[in-house]
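Every protein chain of the complex appears in place save one, which is left out.
== chain A ==
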Amino acid sequence: MLQKPRSRGRPNSQAERERDWGRGAAEEAPSTSRGAGSSQEARSASSQGSRRAEASPEVGPRSQQQLELKVAELVQFLLIKDQKKIPIKRTDILKHVIGDYKDIFPDLLKLAAERLEYVFGYKLVELEPKSNTYILINTLEPVEEDAEVRGDQGTPTTGLLMIVLGLIFMKGNTIKETEVWDFLRRLGVYPTKKHLVFGDPKKLITEEFVRQRYLEYRRIPHTDPVDYELQWGPRTNLETSKMKVLKFVAKVHNQDPKDWPAQYCEALADEEARARPETSGPAPSS
């Protein structure tokens, strides 16, 4: 059976085997460049490995195959991390995947981003300018029938998150947590009661959605009892838009977005801002 080239070489001892397995567990990503030992194996796999200088930290030229493998690992890492909807930190990328290919990190990331978009239809974007964290945005529009053929929950296009996003926008882009529960109570959703569909709604809204960067959850100072405010998080602005959310709210009420003139104006202005070419920061999502 032909082996696909693996820069780590074949583990042929129990210790090696355990190390590989443990590595996978501890560091969550396939890697070819953990420590000098494995990268040595990697380089000796290529014909140019012997040119590597002994003492200096400078690395020898890497083969096309090694680069391709490194990009492949990066693509996989980004896909797996994004599945959990947790923004991916640059430091994690460098630590778990890039290793001593650090000098060409920008090129590797660029190549990985290209492959992600061409092959999978995902765009790699920075969560906020200079934040050094990334998320994947879907360039394909989710479609209702997707739900019938997918194996997981998918991104919440309808449901609790959309309702909360709608609430926040309609109330002027910020809302108090108490107001959220006042509204949700009417839908049978309570902070303290387990919900058949949403499970723990309080945890979902104040922890899960916040961790995924759909929402910002901040304590309002000098409030007694303590109250918090909720706003859109950076991921929301990248994945959807004020106009889309307004359309959702309108649909739910069986009305037209223009029936809310103030919000409609704001949404229009937002659309215009997105259409303008950006000098820095992420491109609009659709």
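Please note the rule applied: a contact is a pair of C-beta atoms (placed from the backbone, for glycine too) under 8 Å apart; a residue touches a chain by one contact, two chains touch by 3 or more; residues count from 1.
By our rule, contacts and distances are computed from a predicted model.
**Q** Which of "Non-structural maintenance of chromosomes element 1 homolog", "Histidine-containing phosphotransfer protein", "Methionine synthase" or "Two-component response regulator ARR7" is the UniProt protein name of the chain not shown?
**A** The chain we cannot see is, by its UniProt record, "Non-structural maintenance of chromosomes element 1 homolog".
**Q** Thinking of the whole complex, not just what is shown, which of A:I93, A:L111 or A:A250 touches the missing chain?
**A** Touches the omitted chain: A:L111.
**Q** Can you list where chain A touches the absent chain?
**A** 1-6, 8, 10-11, 17, 20-26, 28-30, 63-65, 67-69, 71-73, 75-76, 79-81, 83-84, 111, 115, 118-122, 138-140, 143, 145-146, 148-152, 154
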